[in-house]
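Note that one protein chain of the assembly has been removed; the remaining protein chains are unaltered in position.
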Amino acid sequence: MAIEMLRMQNITKVYPNGFVANTDVSFSVDQGEIHALIGENGAGKTTLMKILFGMEDCQTGKIFIQGEESRFSSPLDAIAKGVGMVHQHFMLVPSLTVAENAVMGIEPLKNGIFDFEEAVRMTQAIADKYNFTIDVRAKIKDISVGRKQIVEILKVLIRGGKVLIMDEPTAVLTPQETDELFEQLKMLKEDGHSIIFISHKLEEVMRLCDRVTVLRRGKVVGSGDVSELDEVKLSRMMVGRDVILKIDKPLSEPDNILVEVKNLTHRSREGVLQLDNVTFNLRAGEVLGIAGVEGNGQSELCDVIAGISSYEGGSVSINGQTTMGMTVNQIRETGLAMIPEDRMKTGCSVDLSVKDNIMANRIFSKEFRKGLFLNRKKINTLVDRYIEKFQIACNNRNQLVRYLSGGNIQKVVVARELTSGANVIIANQPTRGIDVNTTEMIRKLLIEMTRENDMGVILVSADLNEILEVSDRLMVMWKGQIVAIFPQADEVDEETLGEYMLGLKRMPVEELEALI
Amino acid sequence: MKKAIRIFIFLIAAVLVLSCVACDKEPAKPSGEATGKKKITLVVQQLGDMAYNDDAWRGVEEVAKKYGYEAKALEVGADQSKYGSMILDVAEAGTDYILTATSIMDYAFEYAPRFPDIKFIAFDTTATVEVSDPNIACISYLQNEGSFLAGMAAAGASKTGVIACVGGVNTSPIIHDFIAGYVDGALYQNPDIKVLTAYSSVYGDAAQMKEIATAQANSGADVIFQIGGPGGLGVFQACMEKNIWAVGVDSDQRAVYKESENPELADVIMTSMLKKVGESLIWTFDKIEDGSMKWGEVVILGVAEDSTGIVEGDLYEANVPKEVRDNIEKAKEDIKNGTIKVKTYFEMTHEQFEEFIQDASKP
Amino acid sequence: MDLDWLVEFLFTIIRLSTPLIFAALGAVISRKAGVLNLALEGMMLVAALTGVVFSAITQSWIVGLLTAVLGSMLMATIISYCFLVIKTDLYLTCIATNMASIGGTVFVMFLLTGSKATTAEALRSMSIPRIDLPLIKDIPYIGDVLSGHNLLTYVSFAMVFFAWFLIYKTRIGLRMRAVGEAPEAVESVGISVPKIKYISFLLSGVFAGFGGAFMSMSYVTWFSRDMVAGRGFIGMSIMNIANASPVGSLGASFIFGGADATAKYLQLQNLPTDLVFMVPYAVTIIALTVISIVRIRREDRIVHGKSLRRKKATEKAAE
Partner (left out) sequence: MIKKFLNNDKMSQARRVEIAFEVVRVIVAILLAYALALALLLIFSDDPAGTVRQFIIGPFTNLRRVGNIIEQAIPLMFTGLCMCFMYSVNEFNLAGEGAFIMGGCITSWIALSIPGGIIPSFLMIILLFLIAGMVGVAVASVPAVLKAKLNVNEIVSSLMMNKIMYYLSSFILFYYMRDTTIAMGGSWRLPNELKLPILIPRTNVHLGLILALIAVAVTVIVFYRTPFGGAIRIVGSNRFFAEYTGINVNKNLIAAQIVGGFLAGLGGCIEIFGMYTRYQWIIAAPTAGMDGILVAVLARRKPALIPVTALLLAYIRTGADVVNLSTEVPAEFIQVIQAIVILLVAAQMFLAKTRNKIIYKQAQDDLAKEEQPA
């Protein structure tokens, strides 16, 4: 019989703004198990974990660690009891080294002074123990996303953490990195650690976890051993109905060229070559998927096309107009819209209302003006229509975006960009970290737009499923170059794609040219 | 907007409620009525300037003691837009005399006709100011005359041929007038003297004035005249460190510091230029009491009236050569009888003034 | 003669820079923890007064210096309480405390001495001694520039090193830098961010306390109304010019002290006073501008495309 490691009982949490995040939630984790906590965005998973980790307090409920009732008023208490958390957004200080980040809070001292060498030694010891390969003297800003995740785990282990909370750890990882992470997690499990694994990706849950608890709207709607459940059952629990994970799409009929990118070259502010001689076309009526391990130039490509970043060589033309020297707004006026990668940072303003956010890209348009002023009536009707059409769950159009859930925030972004009248849409990670329902809706919308309105979509995604599912044509980027083009996305399998993505294989230049 | 209005209404309501709570006592009656004493209200920007405001308050307190008046000082602060209503407040609250410093003079003039029973006395004005109402009197000090003598003494005592003065701030015409007289006097005593002039950028910044005085001393100045209220202390300290002489201002500063907790500062003050603001107020009330006060005029006080001048103490005697002292005595007479007309800032443009002091700083 | 003048001038620069170094370090240490301390002015003012009062009572400059620092730390505590616990706007808190300390110091001085101008008449406070550096003082010229300063001047140089050491070599420094850069990261490991901010503010108070003590116990030996006269704000500007580096602040303090000393000597040349007074401030703006241009140039040199595009864009705009 497994030993119960921790139990949360009857947790209820109300935020100061009145939002009820958890209602009477109970769940438990055994020693040496990986327990999945799944649910849509806004279901209360993260809040629950923050309570467990002492970052939030709750109004009612109890927490037991190894049978002993514990009350955490700060993460320090939680850490002392052996609970550690790996956050969804990395909690690392970029300019400090791996070792310094790892020992933050339990810094070794020598004569009252921080002992950096001891910190390095401590970190290295833990890394060696669990077979993590990492340069502990490197600065966080210089290492890859996958390594950063390792640092986060090191942070927990170095404190002697027994319970590891992983909040959507795979969202930012490549398939290979994910595999590596899962191996390491399994090793930790063998070592007697308990892991709480938060995810949207049912496939991963099935692969990795022992037990699963499903949350919906702040309540527990089911739990059980993974071996007794399947993906369909789980997704039904999560959303309350069956989700069609396969999208039926009509055949694409590529038409005239909308975007023409030729020999595009771009360097970062630090002088690193990020786009290396990129050439491709986007045609009307197709979704062009761009696959690649994050950080291989996909985001830079989007930013350069949209005019956020400049380019030093080559050319970009949208609807026949070359964009050299144009401002972002001028480029948008040529018929471009973009769903940015990070909805919180660049996709919306959380301190403004739904209405302001939807109007952001057309605020200077004559269409919505009455004399000098904004035509409020027209704007209000329009915004209300979009709220309805895109099923944005909000109190009213004046509610601040801050109070919406992640999925609904993304809906606001999508509503704004898809209705801007553009015929070229760049969608950079359009469904990252949002619930299944919204994901499905956005994917469908993107396909629909190309088929019905003769638009072209450039889709960048870390989610291979999404890329394969939605794209008509597919490109792979590696180190700022295009290394493969597949005219038929549905004929590619994940394994092949992975090899291109990791730079193990690349198509010869002639072959690529022929495919452009 | 609705929210704003609501908050405001609540605020007012709260204040009213609170005031009722606090209203347990009858409001105190103006004490003047109860005691039957005459009231003097001194309206100044701020006490603690160690210059004419403080001196005036000293004088007013003296008057109050001497004639059994009741005295109150009102500090109106720096916001000049409030002065008018402050004067009105004072006048309406009932007082017999309102004494104002020069910066508040405009408002006294404006409201004087409305309060014929109240006498307004504005001190430290210019000699040329026009007085129209019979309940106003202005007192103007010829600080340039006193400074003239200080300049002569400084030039006479200087061994290096370089003397200096530090203005407390460069935005006060009165301070400019001090300097005009000082430079004029120095040149009168010794046409070859070099007079360095500098100002502090913040009134009362002793550290800055010390820095300036030190710089002047480094440039060879061996007598420094300070015209800077509390900042002048910095000049004294600089002089102490550099072992040179300082000239005090407004009152006998050597006597003041002799009595203070820091008597060593007194030992660098060779002499002080006197303005006697406080005493002039006492004289004024002497005249009022004996009925000889003339209203509706500007009272001009200078060397002739012995209101401005210099302290002739032991250090003065010891360090200013005899012939210079004689010369000063003669100059006093000449100023009285009008033979010497001391330069005044109020008859120059600022450009002329700058030119004048610039010429004096050249060797 | 000329060389003597130069020696005096350099000596003046060092003296003028001392309070600015303290103020700048105060700004640096709080900036590292992500807090902009606009209240240095008030802190220094309170320190200046407490130093004078307690040194006068105990007749010991050491006690005076310590109490000055304590006074400033008390201010830091009050400000920290306001903006960390009851969550007032930081800038508003600082402005309000500056206001309160200008009034409050005069008020306390009035209660103690009966004067609203200075404590010089009523209190005999102690001054911090001057130090002659052995050996160095015998070097011609250099000795005259470097030796014979107030103890606190040397302390200020030591403080630069101390601040650097504190920020880059100690645990609390590590945590402060982390808080300034990624507060959520620090919070996630159970370190209280407000506590770190509070500590950095207290340290800022310590530096400001020394600065205030220098004003009233070294520069001059009494307290007078509003005697800090904007030096706190200048310290903040210096921190900005130096990009929050302690050593850089030392250099920037000298630039500012130099501009100030130059202005003093320019006045002796009888240029229009108002224009001379502008010199240190104009120098600051120009220094900031030049530093920024250099920085941008350097980046542009790396990213040729950027300058190319910017040029084209301006050309286009010109048409």
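We call the chains A, B and C, going by the order they appear; numbering starts again at 1 in every chain.
Heads up, the rule we're going with is that contacts are C-beta pairs under 8 Å (C-beta built on N, C-alpha and C of every residue); 3 or more make two chains touch, one makes a residue touch a chain.
Note that this is a predicted model, so its numbers are computed, not measured.
Asks: In the complete complex, the chain left out here touches which of the visible ones?
Replies: A, B, C
Asks: Would you mind spotting which of B:A64, B:V90 or B:I193 touches the chain that isn't drawn?
Replies: The missing chain is touched by B:V90.
Asks: Of B:T125, B:S158, B:Q237 or B:N327, which one is in contact with the hidden chain?
Replies: Considering the complete complex, B:T125 is the one touching the chain left out.
Asks: Using the touch definition up top, pick the residue from C:S188, C:S204 or C:S237 that touches the left-out chain.
Replies: Final answer for the missing-chain contact: C:S237.
Asks: Name every residue on chain A in touch with the hidden partner chain.
Replies: 14, 16-18, 20, 23, 59, 306, 308, 327-329, 331-332, 338, 340, 345-352, 356, 359-361, 363-364, 368-369, 372-374, 376, 395, 416
Asks: Which parts of chain B face the unshown chain closely enough to count as touching?
Replies: The missing chain touches chain B at positions 1, 3-4, 6-8, 10-11, 14-16, 18-19, 22-25, 27-28, 45-46, 74-75, 77-82, 84-86, 88-90, 93, 102-103, 105-106, 110, 124-126, 128-130, 140, 170-174, 177, 201, 346-351.
Asks: Mind listing the chain C residues that contact the chain we can't see here?
Replies: Per the touch rule, chain C residues meeting the hidden chain are 36, 82, 85-89, 91-93, 95-97, 99-100, 102-104, 106-107, 110-111, 116, 230, 233, 236-237, 240-241, 272, 274-275, 277-278, 281-282, 284-285, 288-289, 292-293, 295-296.
Please note the rule applied: only the chains that are shown with their structure count from here on.
Asks: With centres defined as the mean C-alpha position, give me the chain B-chain C separation in Å.
Replies: One centre to the other, that is 34 Å.
Asks: So, what's the distance in Å between the C-alpha centres of chain C and chain A?
Replies: 44
Asks: When the centre of a chain is set as the mean of its C-alpha atoms, what distance in Å lies between chain A and chain B?
Replies: 72
Asks: In chain A, what residues contact two or more other chains?
Replies: Within chain A, no residue touches at least two other chains.
Asks: Scan chain B for residues touching two or more other chains and write them down.
Replies: As it turns out, chain B has no residue touching two or more other chains.
Asks: Contact residues on chain A for chain C in the complex?
Replies: 54-55, 74-79, 85, 87, 89-96, 100-101, 104-105, 107, 109, 112-114, 155, 159, 266-271, 310-313, 324-325, 327
Asks: In the complex formed with chain B, which residues of chain C make contact?
Replies: 5, 8, 12, 15-16, 56, 106, 110, 115-118, 120-124, 215, 219-222, 224-227, 229-230, 261, 264-265, 267-270, 272-274, 277
Asks: Applying the document's contact rule, which stretches of chain B touch chain C when the two form their complex?
Replies: Counting only chain B, the residues touching chain C are 46-50, 54, 170, 196-199, 201-202, 204-208, 210-212, 214-216, 218-219, 229-231, 233-234, 237, 256-257, 259-262, 265, 354, 357-358, 361.
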